[in-house]
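Every protein chain but one is kept in place in this view of the complex.
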Amino acid sequence: MKKLIFTLSLLIITVTLLTAQKKIINLPDLPGYVTLKCDFHMHTVFSDGQVWPLNRVDEAIRDGLDVIAITDHLEYTPKKDFIPSDFNAAWKICETYAIERNLILVHGTEITRKMPPGHMNALFIKDASLIAKDSVWDNYEEAIKQGAFLQWNHPGWKAQEVDGIPKLYDMHKRLIKNGWLHGIEVFNDSDFYPLAFTICEQNNIALMGNSDVHAIISERYKDPEHRPMTLVFAKERSHDSLKEAMFAGRTMVYFDNNLAAKEEYAKPFFYQCISVGKPYFQNDKTIFFEVTNKSDVPFFLINGIKDAPASINLAANSVTRIAVSKKVTSSLVYDVSNVITGEKKVLRIELKY
Amino acid sequence: MKKLIFTLSLLIITVTLLTAQKKIINLPDLPGYVTLKCDFHMHTVFSDGQVWPLNRVDEAIRDGLDVIAITDHLEYTPKKDFIPSDFNAAWKICETYAIERNLILVHGTEITRKMPPGHMNALFIKDASLIAKDSVWDNYEEAIKQGAFLQWNHPGWKAQEVDGIPKLYDMHKRLIKNGWLHGIEVFNDSDFYPLAFTICEQNNIALMGNSDVHAIISERYKDPEHRPMTLVFAKERSHDSLKEAMFAGRTMVYFDNNLAAKEEYAKPFFYQCISVGKPYFQNDKTIFFEVTNKSDVPFFLINGIKDAPASINLAANSVTRIAVSKKVTSSLVYDVSNVITGEKKVLRIELKY
Amino acid sequence: MKKLIFTLSLLIITVTLLTAQKKIINLPDLPGYVTLKCDFHMHTVFSDGQVWPLNRVDEAIRDGLDVIAITDHLEYTPKKDFIPSDFNAAWKICETYAIERNLILVHGTEITRKMPPGHMNALFIKDASLIAKDSVWDNYEEAIKQGAFLQWNHPGWKAQEVDGIPKLYDMHKRLIKNGWLHGIEVFNDSDFYPLAFTICEQNNIALMGNSDVHAIISERYKDPEHRPMTLVFAKERSHDSLKEAMFAGRTMVYFDNNLAAKEEYAKPFFYQCISVGKPYFQNDKTIFFEVTNKSDVPFFLINGIKDAPASINLAANSVTRIAVSKKVTSSLVYDVSNVITGEKKVLRIELKY
Partner (left out) sequence: MKKLIFTLSLLIITVTLLTAQKKIINLPDLPGYVTLKCDFHMHTVFSDGQVWPLNRVDEAIRDGLDVIAITDHLEYTPKKDFIPSDFNAAWKICETYAIERNLILVHGTEITRKMPPGHMNALFIKDASLIAKDSVWDNYEEAIKQGAFLQWNHPGWKAQEVDGIPKLYDMHKRLIKNGWLHGIEVFNDSDFYPLAFTICEQNNIALMGNSDVHAIISERYKDPEHRPMTLVFAKERSHDSLKEAMFAGRTMVYFDNNLAAKEEYAKPFFYQCISVGKPYFQNDKTIFFEVTNKSDVPFFLINGIKDAPASINLAANSVTRIAVSKKVTSSLVYDVSNVITGEKKVLRIELKY
């Protein structure tokens, strides 16, 4: 009897130990850049979140992230009867803890206003308490003074825009004119805003995607799901390189099984994920070759050319066998339905075998 | 393309909605009693826990519990630089929220001292702030004055008892003599203290088992694992009946795949879990019948009699086919290795077919 | 080192043992009837299936079924170069094996023709080899002579009906006129044929739903998914009662999270699955009560009345809390979107609290 009990107990402990480590996210680097996996939007008990700030660091490490920003609301602190306002609390609690765990922690806060202008994250700030001012424009001015990257959060959030469609109000135009609007969330939690794509393209703004988590990451995204994240193509894995890359707009958004990015990043990224093998066999009519997808992202290829398979699913971390008629001559062209490169555009790719 | 994206998103939302409900734990009632599933030991950001108190209510509901007590430490408040001490905070935050969700919330606190006497939960109290006193005996006296049920927590915790073996110190004997020690955790988190069984038996003390969770329940106990819990056999599902049952010692501890209880509760509980069918077939040598285990607890039967199967696993929520020699006459006797009825004793049962 | 290795090995064995048993499917009986869980359509290596017949019995037991029929094709035996035709092989191999495991095995075969009339299962036959005749009508005649229940399989199978819509051809009308068409699959594998519902209703034919599995059940339906099945409401759990109930049309189809049945069975079945508790709390505006769904089927309630929740998901094996305005007076009416009672009809139910 004893033996059995201890076997069972042992098991639980072992599993716990093994899973409390940083998992490897299989997403490639781009030539000349390292791909940093980032989440720039999350909350703790210091605003309307449900956990202590250190949990956000632990969750990020387990998820394999390189970078997070904790962005508690300046203006919305529903727990203030029990927890006094300290807009830099999460930063103070996590700074050393994150360094010791090799996680890049970006100092941030959320400027939380009605639409317009809605919610805006100030990232790379120095002191959130100085940003807390009555006028929203004063908020922005102080943030910019501190060197902030301003990110417009969930621009079509239905609680603020009933039709779910992002709109550029005067305040946004003024920010853009000043060069103060650096990023827009095209994805937040579970909402995708295709129109934000166009706004970003037209105004040279970085595409962002974040979790905006308030509760527990592992309960919201059950393995093997993953939280939405912003991929940043940085010159190296450091706080400064990250910042440079973000202001330069070298980002991609990864949500569910989808990628969203400007084509200049989406295209090389796709080709870094996959490799096309030489044909390993042929018979009278058919040539057989394999496509290896060594990334965590499946690719759904559609709109195949004549005589080729109409669609192909390149499952994540898998090798897909492709049998193609000999009538086709060594190259297949497809749309990748889940690699979004514009408001109404997906990536078009070629498989040469 | 759009269609695909929205299909994926929809999926996640649906799953989330469906799993945020109270699951049914398949554990039977005893004749005349309702089995309340309880966890009397847990922490929040108001001491050294990681979550906001409401999360403990949400977790409990999802897990299908009937009762919880949030028991933040009186003497250990490592977050006090950010969160001022308020020993009744969790209670104030959760009281109405729990009522609206049909969860019985027991007002509690943890009196946190070196060994002896170690840690002690005071349950069914009225005001934790009055209990916070310098002398530990004054702590107990005030708790008792408020009508508390005193539970000795993890009595062999290795941080306080290097050999892991619970010991009755003078303070404990004095509590027992006064009739003030009402429960002892024979199981806490992942530690089992078989010796506590004997102390409980000799002194008419209730067996308790709790999670003592500080972090996230769903990360610590991954589905289909469950947190440790105390089963209380109450006359009805109410706060008062619960209290009566606990002082009367009608409890059972459920941890991993094990049950621990006095035989007077373990035996009828086992027979409520299973039913033995009439033989449905026989041939020259063998009789076939089925045992249905309609509970979430598997039962590991060992030490079978001659000519019978040496061991039988009655898997949870399953029907087990038993093929037995005709030499055996319509009854099998087994030890149930995972139903513990004493420090060195397991339940012995009979299957009549 | 040794210890570690043996711990790991042990684990695998334990898990295997525990999962190889008959699981309990939580589906209620109807008053006066026992609900038999059945799959009347499957294949083995004796036609175009991939497994040995005994595997079909093992799979069924693990899945918690009461009844199966193995229905290898009479006319399609692609493995005949290696396995000589024996139309009763699966029956001979499984008969005793099933009896010893308390599984009701129905002797069956599939009469496999082009459309019309398409594929037809003959169930409750005595000798499949006698049914193998050149003329399809002779097939039917011999089957009927043996007492068969004739089931029209996948009537809108796209390989035979490009538009996916079942059509009554002359042959079918002749069968119906003779009283020889006893069941139609409204669900097969992953295809639902709503129109078959109407044909069944107009001609007093039993609704059937089956897996038509050729490969491996556990690979096709990953836990917690389940294979499609026909629920038969029989007077008792026996071969003869099953047959009586099927000819009487007392069936329901259970596929994915859906039920399809005539309303006379769907309505009492729903009310056997759920129970509505008395309100446990109310405040100024709202009454709170719980609905317990003790079945494996979630129920998706939609089209709620004014002031009531627009939709409610009664998750499987769960308790759902309902908060309703006091303006509503103790009864809620909903459509159950996943309990299908006709070609274009779902069940309408009432929750009284």
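We just call them A, B and C in the order they show up, numbering each chain from 1.
Note that a contact is a pair of C-beta atoms (placed from the backbone, for glycine too) under 8 Å apart; a residue touches a chain by one contact, two chains touch by 3 or more.
As the structure is a computational prediction, the values presented were derived from the model and not from experiment.
K.L.:
For the chain not shown, which residue from C:L27, C:A60 or C:I93 touches it across the whole complex?
P.N.:
Of these options, the touching residue for the absent chain is C:I93.
K.L.:
Of the listed residues C:V34, C:I83 or C:M115, which contacts the missing chain in the full complex?
P.N.:
The single option touching the absent chain is C:I83.
K.L.:
Touching the left-out chain: which of C:L27, C:V45 or C:I111?
P.N.:
C:V45
K.L.:
Even though one chain is hidden, which residues of chain C still touch it in the full complex?
P.N.:
With respect to the unshown chain, the touching residues of chain C are 1, 4-5, 8-9, 12-13, 15-16, 45-46, 49-52, 54-55, 79, 82-84, 86, 89, 93, 190, 192, 215-216, 218-220, 222, 225, 256-258, 300, 335, 337-338, 340, 346.
K.L.:
So that we can see where the missing chain sits, which residues of chain A does it touch?
P.N.:
Missing-chain contacts on chain A: residues 17-19, 21-24, 64, 99-102, 280-281, 283, 288, 290, 292, 294, 298, 313, 315, 317-321, 323.
In this section, only the chains that are shown with their structure count from here on.
K.L.:
Can you give the rotation angle that fits chain A onto its twin chain B by Cα atoms, in degrees and rounded to the nearest 5?
P.N.:
Answer in degrees: 180, to the nearest 5.
K.L.:
Give, as an integer number of Å, the spacing between the C-alpha centres of chain B and chain A.
P.N.:
Going by mean C-alpha positions, chain A sits 40 Å from chain B.
K.L.:
Let me have the rounded angstrom distance from the C-alpha centre of chain A over to the C-alpha centre of chain C, please.
P.N.:
Spacing between the chain centres: roughly 43 Å.
K.L.:
Would you pick out the residues of chain C that each touch at least 2 other chains?
P.N.:
Touching at least two other chains: none.
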